[in-house]
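Below: one structure, written as structure tokens.
Here we show just some of the chains, and they stay where they sit in the whole.
First chain written, first letter: the chains are A and B, and each begins at residue 1.
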Amino acid sequence: MDVIVLFFAFGLIAGLLRSELKLPPGLYEGLSLFLLLAIGLKGGQGLAGQPLMPLLPELASVMLLGVIQTFIAFAILLNLGRFARPDAASIAAHYGSVSIATFAVAVTWLSTRNIGFEPQLVVYLAVMEVPPILVGIMLARGMGSGQVVRWGNLLHEAFLGKAVTLLLGGMAIGWFAGPGGLDSITPVFFDLFKGVLALFLLEMGLIVSRQMSGLRQQGLFLLSFGICMPLLSAVLGLACGWLLGLSVGGLTLLATLAASASYIAVPAAMRLAVPTANQATSLAAVLGISFPFNVFFGIPLFYQMAQYLAGA
Amino acid sequence: MSINTGTRTLLTVITEAALEATLVRILSEQGVRGYSVSEVRGRGSRGYRDGVLAESANIRLEAVCSRAVAESAITLLRERYYDDFGMVAFMQDVDVLRPDKF
């Protein structure tokens, strides 16, 4: 197992054993800021010199991918899971959107094995976060409900939310700086990346352990949804990536993005837009099941599926 | 009372950090002219909220204002947020200098 995954396992076990380990407040925020910037810089540098217009149809495709996932998840949760409409819509939005931590683990998994991937995957990450939120809000309120949605606010969130700002900002810097232009900051943003990710995953392990203790209150349906939905999404992601002609590394990453579920941006947006949805339920599924599933089993599995697909 | 003070109401609201912007907007619409905010963690009917993830962060907002403003604000908060959000709100009388400021 990769060493960074060992850090996650350590945090998880320490949390489950009720260790007194607690990370200083603000550390989580600082580490994720670093990871987002570093991912953005790398992606932007990869895209430097490349024309950006041809990317637009690709971006439309992956945004559509997230939207389709959200609809499918909503239908499953409403009909099979018998969830109330707001809950079904909220959980679906979590699974339609993406998790940056899961993406970072997959990037490291690939780079440890010297498997390359297309730089635009970082742009995919940036654009895939928000559309499922919009869909989820519409689904929660019923399409024709006539209730006013603050679209201005939502668009603001789409481009100026914290994570997206850092990704886009990092990409812009990397793009302008171009190859070689980031050399002076390489010791911080690239050499430290994996170690910082390890610390971040330690904290994730502690966070996940707390969600796990809340899992018992959730029905069995939700638990299996937390594993099956990522698998289904990964298949959709692979199909989409295949249509876009991605490499094995790119396919693996897009499958991971599709399979990953948001636990930062979506909960924050849903809390205000759909206040009646139960937040504990969605976080238990996303953090308690799907995140560890993806980190421990999903990524290697998606890679094998990608290899199979690319070989076919 | 030996010095020139007046009585105003201190309104304290403890709630989810996600509501901060909304809360501030509502209070100012009701006529609150100033407020102070700090971060707290705590426990209530919705379990423990420790603020490690933004989802579980609480804030404590306090505002000195007139009784009428405090009451209309707190009534509005109850109507709109008490059902769906973790929220505790209470009012106290306080003695202030410069009562016209509030």
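Rule of thumb we're sticking to: a contact is a pair of C-beta atoms (placed from the backbone, for glycine too) under 8 Å apart; a residue touches a chain by one contact, two chains touch by 3 or more.
Source: prediction; values computed, not measured.
Chain composition of the entire complex in this structure file, expressed with the shown labels, reads A x3, B x3.
One rule holds for everything that comes next: only the chains that are shown with their structure count from here on.
Averaged C-alpha coordinates put the centre of chain A at 35 Å from the centre of chain B.
Those residues of chain B that touch chain A in the shared complex are 16, 18-19, 22, 47, 51-55, 81, 84-85. Those residues of chain A that touch chain B in the complex are listed here as 23, 25, 28, 203, 206-207, 263-264, 267-268, 271-272, 275-276, 279-280, 283.
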